[in-house]
Every structure is written in structure tokens, then in C-alpha cells.
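What you see is the complex with one protein chain gone and the rest in place.
Chain naming follows the written order as A, B and C, and within any one chain the residues start at number 1.
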Amino acid sequence: MEAVLLQVLAGLATGGIYASLALALVMIYQATHLVNFAQGEMAMFATYIAWSLVNAGVGYWPAFLLTVLIAFVLGVLIERVVIRPVENAPVLAVVVVFIGLLVILNSVAGWIFTYTIKSFPSPFPPALGIRYMSPHQVGALLVTLIVLALLYLFFRFTPLGLAMRAAAQNPVSSRLVGIRVGWMLALGWGLAAAVGAVAGMMVAPIVYLDPNMMSGILLYAFAAALLGGIDSPGGAVVGGLVVGVLENLLGAFVIGNELKLVVALVLIVGVLLVRPSGFFGSVQVSRV
Amino acid sequence: MKGRLFTIAALLTVALAFPALAQKKYDPGASDKEIKVGNTNPYSGPASAYGAIGKSIAAYFRMVNDRGGINGRKLNFISYDDGYSPPKTVEMARKLVEQDQVGTPSNTAIHKYMNAKKVPQLFVATGATKWNDAKSFPWTMGWQPNYQTEARIYARHILQTKPNAKIAVLYQNDDYGKDYLKGFEDGLGPQAQKMIVAKASYEVSEPTVDSQILQLKSSGADVFFNITTPKFAAQAIRAAYDSGWKPTHYLNNVSNSVGSVLKPAGIEKAVGIITSAYVKDPTDKRWANDPGMKAWRDFMAKYNPDGDTSDPFNVYGYTVAATLEQVLKQCGDTLTRENVMKQAASLKRFRIDTLLPGITISTGPSDYAPIEAMQLERFNGHEFELFGEVISNEQ
Amino acid sequence: MSKKLVTVTILLIVLACVLPLVLTNYRTFQATLVLVYAIALLGLNILTGYNGQISLGHGAFYAIGAYAAAMLMDQAGMPYWATIPIAGAVCLVIGFLFGLPALRLEGLYLALATFALAVSMPPILKAHFLEKWTGGVQGIVIVKPDPPAWLAAAGVKLSADQWLYYFVLAIAIVLFIAGWNLISGRVGRALVAIRDHHTAAEAMGINSAIYKSLAFGVSAMYTGIAGALGAIAVQFVAPDSFTVFLSITFLVGIVVGGLASLSGALHGALFIQFVPNIADELSKAAPWAVFGVFLIGFVYLMPTGVAGALRALTRRRSSGKLLHPKEALP
Partner (left out) sequence: MTALLEVADLRASYGATRVLHGIEFSLGERSITAVLGANGAGKTTTLRALCGMVRTEGEIRFAGQRIAGRRTEDIARLGIAHVPDGRGTFLYLTTEENLRLGAYARKDKRAVARDVERMYAYFPRLKERRRQQAGTLSGGEQQMLAVSRALMLAPKLLLLDEPSFGLAPLVVRELFGILRAINAESGVSMLLVEQNAAMALELADHACVIETGRVVIAGTAAELKRDDGVRRAYLGY
């Protein structure tokens, strides 16, 4: 029984990782109705920025805030410079631009920072640890939940959050009420990049920082985001946790490690067949 | 030797799963005084970390050329990105042989083909056992001690020190992991079934191996054999320690770097880890003033300034390149495929200062495993302490 | 098919036939890979370009085709040519069956399901209970076919690379013609109608379920045949050749080449075969960065793919006007 509990808790910890990146995916989906395949690499890159700052002697929390800010600006810049010119291109062409971004960021990170793994500091005091979870795992989960709460408040209660949702849903009508849709998209990118940066800084102490840190995680985050409903931040977090726990239990007790991901994915797709909009998503037409 | 071009391909497909080879070819048609060395290496994709090996080999050859080359010939190093993908490796290998006229590289994908074409492939950068098979593949030679040899050394040590051990194994689910596992099981002999109480595999795409460690821990094992690449090794060391599991921990040589594995894992969590070594760890304080490593550091500063001096791959590439340099020197002016292969197979107690004391490189017509000796070492919280003899494994 | 198009096509085929006679064996081998990728991309284009179903998982069908060929040759001792139709048939069935549940999924969710398929393929190929047949993590090495004896008897001397090229070329021509027939006929119109006006298509009595599953099956069949040919050309299959990156590469190929365009498959194949090599030549330090820049550059310059750009070019030349897609009637 203890073995099960341990696996569940470990699953929650890794699930928290998936959840944090899934949140960034949901963010950008809410703002642009696109799934950004480069999201993981953007988060990885931001984490390297944080790592450089910490190494340069900046304290953890100042470095954290600075990184979130830099990531936000970089996200806005990427939208303005890279994505803007393909605004009217077919959806799949935009997806290909995302893939281009992914390989560029991955490669440039390897070039600048090399492929050797780097340890990344954790800001959480030992007191945060519980019996089966390290302080950082608990702290990272809490941070994910805080980010989720902030996003919820932002989208639900601020005019800007409302305008961003509107711009993604119906750009034409949004312009008619005076919303600067272009800036909303850029803002969405900025916020997603900032959320991604937080995810990266929470993930890095667990999996170690290297240019491929996020490539595996992106896959799980994608599944988690869709399982929860791609337009629902809360769903993304629940989806992430479900995927993490499910995978651990399958691997440890049901079918072994070799095929646990396969079975987990089959189960997820099975759920989606029954509930095509995910657990918490609203029913609506989606684009990739 | 005027009026002749010697092209040599040292194809070091540097990857655990798709290993590398070096080889050469005699081409009587050309009239230049250079030796071409070809190589394919992943510079992009999921295994880009191995790119450091190709880059440090290139840097080493720049250094050789600055010194005047080998027997008056400059080395021309041609290296292509294989993206860690078999189809791309095949394509790039053929490009080297057929287009750049350097010879043929190889990996699993073209292992048979290369031998059929009688193109020497030297110093495949992997420990997969199949690269040391002189009889079936006389044109292919590995370099480092192969995985099975290493695993047998650990097995023997366990049998000697802890005959009643209950062993748990964590391994990467690919041919690198399986090769180690096989060597380990062979080494334990008939006891293997009984002694190994738990095995868990992981895929490189998995974010963590925490779940696997918990599985292994709950098996009640008191010995842990850790067959993982650096990132997962660091995770496993930390997770085992954090979960309160205190087995005797054997860590494969692939991940025994102090700076890039043990430190990230947490030095205090790595105390007592047993591993084996044949090259010097650039991050180990023991070698801070070692002349061999000093020479390597000077080399890094001058020829490979972008390289990471904590990355063992850079020592690896340097040492492989030095071995190839020696082979080419021995060839003198007879740079034919046959002679290159012959010379590669007649290295006698050749020493490079980046190898551990007591480790030498020897080959023979039926001995295609250049480095066969390793020494066990244990981490004391500050550095690795070598213990026992240099173990020279005769299979 | 316009007269001009026929001329161009015939010219292309003639050129393709002459190619290996002037190229080195290595270049011929590369050209073979281009043809293989073109077939795979044509398959994906039928599904994604013409029918609007996004697949992030066609690498899986490519893998199934490749393994079908490799296992049949390696274990059943079957001649290489006999494995091609079997690989195609296997993928047709699997693709059709996969297409049935996928009917319920739209857009992103279909993308996830196919993505899951791609991600699952390497672990399944490695699985220990299949190791006997798949060779596990080591994969299967197969022997490159020699030109048939009757050719030599007839006095035609071809290298193994040249022979394989012609073999693949013949299959590619057959598949492209079949694809053209499919696309320009009733089925093709139905597929496009389903893509553009789903409800209207249903109202017109098009059974979209059948057509969509069929598109999946045919698409998988093409890609599976390409996989089999690719395995024979490379002489090796291993689980890690077929990661999700392969699927993404295919998607990149059809977008860069041109969606919903037969010639786009060829343009895309040239891109995914050669542009990574160019990137590697330009920078050892960060080849992917160069590749990414190329990728984005292509999309900027030709948002509708190479085929779309060529179409626009010829149209402009013939009519003197350039239509802006943006200004199309709402």
C-alpha cells in the first residue's frame, strides 16, 4: 500500500511539471487559438537566462522576477517579429513556423550553453518537504497552483484578460469594440512565455537543465492540456496531474515501464473519444 | 610520396546507440599531400551532446596541423551531422566515402556494408560490444572498453564482496542499456536470476526516473546497478538518496563525471558510489595539477575555446583523436586501407596522458578492443579513490 | 490535365530516368530517398492537404511499412519486391481502422491522437514480447537488393543503387498517377468538399465517415509503401529511426511543398532531404538553427508552399494580375 502511495505522490510531482508547461500551452491557446510547439523550448531558454543571472551573482528571487520579465518581453518580440508576418498564412504554415522556432531555440541554447547538464537552484526551504516529497516538489506544485490562480483571476476579472479571450475568439468583433487585436496576441505570447519561464524554473531543479530539458515534457504537457480541455487552465493542471499519476501507476503495477506511456496515451485518446472536448473544456471548434 | 593522395576516414559516429567508426582508404588517383579523415556525429537532434566529441576531434586535428601534420601530411577532417538518425547516418557515411572520397563510416546501419566494402572503421565511439568482433568484422574496431566488459567487472566485484546481494538494475531502454545489462547478467553467471530482484527501464523521452527508483527501492534490493546517461544518472542518485534507499551503488562509466553528474545530483548524495574509469575526469580535483590534463586544458583553451571544460566528452574526443594520430604515424608513408587497419591492430602499450595511470592501448590481429583495462573507484565525497588493481579483462 | 502540364510531367519523368546515368551512386541513393519521401508526403497530403485531417503521426505508418518489409525479408526470406504490396496492404488496413475512431476527433484532438500514435511507435517496436520479430532495440539489418539477373542477361548493367532507384521510381510514378486519378475524380471532390464544407457535404449525400476513414487508409498505405522502400534503401530499421520527429518532418514537408498539391509532395521531399544537409554545411555549431531559419524563411516567402508559389507565378504571368488571398470574398 505504501508503494502505491509513493508512486501516487511521485506522480503528482512529475504531474506538476507537466501541468506547469500545459498551463503555458493553454495560455497561448486562449490568446491565439494555436498550440505553440516551441513553448517548451522557449521555457528552456528562459531557464538558461535565469541560470546565467544566478551564476552572475543575482539572488534567486530577483533573478526569478527578472527572468519572468525578460521572458515576457521576448515572447512579445517573437510574436511581433516572427509570428506577425505569417498572421494570415494557413494554420499549418504557422505550425511549421513554430517548429522552426523550436529547432532554432534548441540549437542556439546548445551552442551557447553546451549540452552538459546544469543543476538549477531551488528556492524552497526544507521545511516545505513532506515525508515522501522533497521541498522543491511541494514548492513547485504550489507555484503551479498559484500561477493557475493568478491566471484565473486575470482572465476572469480584468478587462485586459477579457479582451484577450475575446480577441482569440472573434478578432473581427474585437476590433469593432476597439480592442487592438494585434497587441492582444503579442500580449498572449508574452504571458505564455512568462508562464513558461516559471514552469522552466520549477522544472529545472527536478530534471536538470539542458537544451533538451523540455522536449520530452512538451509531449506530456500537450496530452495533459488536451485531456483537461485546451482552453481551460484548471483543466490543464488536473490533466497534468492525472497523466503523471496514471503513468506511474501503470508503469509500477500494471504493464511495466516499457509501455506505460503507450497505454497512458491510449487511455487519454479513449477518454477524448467519449468526451471530445476534454474534461473541462468548453465545446467549440478548434484549430491546430 | 608525391603524386599520391591518401584519404582516411575516421568515422566516429558518436552515439551510444549508433556508434562511430574510423576508416581509411587508399586513393592512387590524386596528387595532394593530405590525409582526409571523415566522421559523422550528431550535431543536431536529441543526441547533440555527443557533438562535443566531433568538435574536440576537429580541434585536436587543428592542433596536429599546427604542429606540421603527420609525417608531413595535413589532416583534413570532414564531419557531417547525422542527427542521430540511422537513415541520415547511412547517407552521410556514403557521402564521405563516395563523394568526399574519404572512406566509409559506419554504424549499425551500415556495419555489414562497410565490412563488405573492406573500408576500415576505426574507433567507434561507443562501448557496444559488437564493435570489437575482429573475426566477423575485420574492418571495424571500437575504442573504449566495451559495455559488457565493464558490466562484468562490476558483477565480479559484487560476487566477491557481497555474494548474497539482492540487486536492482535501472537501464536505458536501447541497445546501450541492454548491452550493459547482458554483460552484467553474464558476469553474475547462473546466480543472475536469483540475485537480480528488480529491473526497471526508462525511455530517454521521460522527464524523470523517480518512479523507477521507487519501484526498485520497494524490491528490497541492497545493491543498485545504475545504467544511465548523465542526466538520468544524476536524477537516480538524488532520488535514491532522497527516498532513503541506501544500496551499494554501482554507476556505469558513461556517467561517472564528478562535475556533470555527481555535483548536480548533490555531492553528499553520491558518497560511496562505485564506478570504473579509464580516462581522467576533467572535473576531478585529483587531476588539477596532472600534466596530462594540463596539456588537455591548454589544448581546450587554444583550439576548442567554445568547448565545455567540465564535459568528459571533450577528453574523450581528444584521446580518440590522439589514438588515431598514433595509428597514422605508425603507417608511415604506406597509407593504404590494409596498412591503416594493420597498424590500428598493432598498437603496443600505447599511452596517452589523459588515460588513467596504468591504462594503455593495445591491439592485435585478433584483439580489436583497444582499451580493455579499467580500474574500480569509489567516491569519497570529494573525489574518486581508485581501489583494487587495474583490471584487464580477457573475455 | 492541361497540355502544358502533360508536357512538363513527361519531361520530368524523362529527366528522372536519365538522372542515375549521370549521377554517382551516392547521389543516386539520395535521389532514391527523395522519391521515397515524395511518396510518403503524397500520402500525408491526401489526408491533411485534401481532406483537412491533421496527422502528427504519419511516421508511425512509415515505420510499420518499413518493419513489415524488413521482417518479411529477414524472417520469411521474402524477396524485397514482394514485401511492398504487403506493407501497403497492412498500412491500408491499420490506417483505415485508426481512421474509424479518429472520426470522432476534430482538429487538435485528432492531432493529439495521431501524435500519440507516433510517440507510441518506438516503445512498441522495442517491446520485449515483439523482440523476436522486430529485433528489439537493435533493429533489423537487411541486404540491399541486386539488379535482377534478367537485366544483366539482357545486357543492361546497373549498380544496386541504380536498380533500386529505378524500382522506386517506377513505383512512385504508378502511385502518383493513381493519386492523381483519385484526387481529380469523384473521391477527390468528396474529400475536398468534406474539408471545406463539412455539413454541406453531408447534406449532398456524401458519407463523410466512409470517405474520411478511406482517406486515412489510403494515406497510410502510401506512407507505408514509402516506409518499406525507405527501409530497403537504407538497409536498416531500428525503433529510433521512427520517432515523432519523423512525423513532424513529414508535416513540414507537405507544408513547405504545398498543401493539397501533388507536385508539392516532390518539392517537400527535396526540402526535407537536402535542406538539413545544407544547414549542416553552413554551421557545425548549430545546424538546427540554420534549418529553422530556412524553415521560417520558406513559410514567409511562400505561405502556400512551393507549389502554391509556382502556381501564383504562372497565374500572374498568364493573367498579369496577382490575386491576394487576403482579399478574397468573405
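Observations
In the analysis below, contacts are C-beta pairs under 8 Å (C-beta built on N, C-alpha and C of every residue); 3 or more make two chains touch, one makes a residue touch a chain.
Given the structure is predicted, the values throughout are model-derived calculations rather than measurements.
Within the full complex, the residue among A:G57, A:P126 or A:P159 touching the omitted chain is A:P159.
Listed residues A:L102, A:A140, A:V181 or A:A236: the one in touch with the omitted chain is A:V181.
One chain is missing from the display, and on chain A it is touched by residues 159, 162-163, 165-166, 169-170, 172-181, 282, 284.
Everything below uses one rule, namely that only the chains that are shown with their structure count from here on.
Across every pairing of chains, the maximum count of C-beta contacts belongs to A-C.
The distance from the centre of chain A to the centre of chain C, with each centre set as the mean of the Cα atoms, comes to 32 Å.
Mean C-alpha positions place chain B and chain C at a centre distance of 37 Å.
For chain A, the set of residues that touch two or more other chains comprises 103, 107, 110, 219, 258, 261.
Contacts with at least two other chains are made by residues 119, 123, 126, 285-288, 291 of chain C. Contact residues on chain A toward chain C in their complex (touch as defined above): 35, 82, 85-86, 88-90, 92-97, 99-104, 106-108, 110-111, 219, 222-223, 226, 230, 258-259, 261-262, 265-266, 268-269, 272-273, 276, 285-288.
Considering their complex, residues 44, 46, 48-49, 51-52, 173, 200-208, 210-212, 214-215, 218, 230-231, 234-235, 242-243, 260-261, 263-264, 307-308, 310-311 of chain B touch chain A.
Contact residues of chain B toward chain C in the complex are 17, 43-46, 51, 54-55, 58, 79-81, 83-88, 90-91, 94-95, 97-99, 108-113, 173-175, 177-178, 203, 205, 306.
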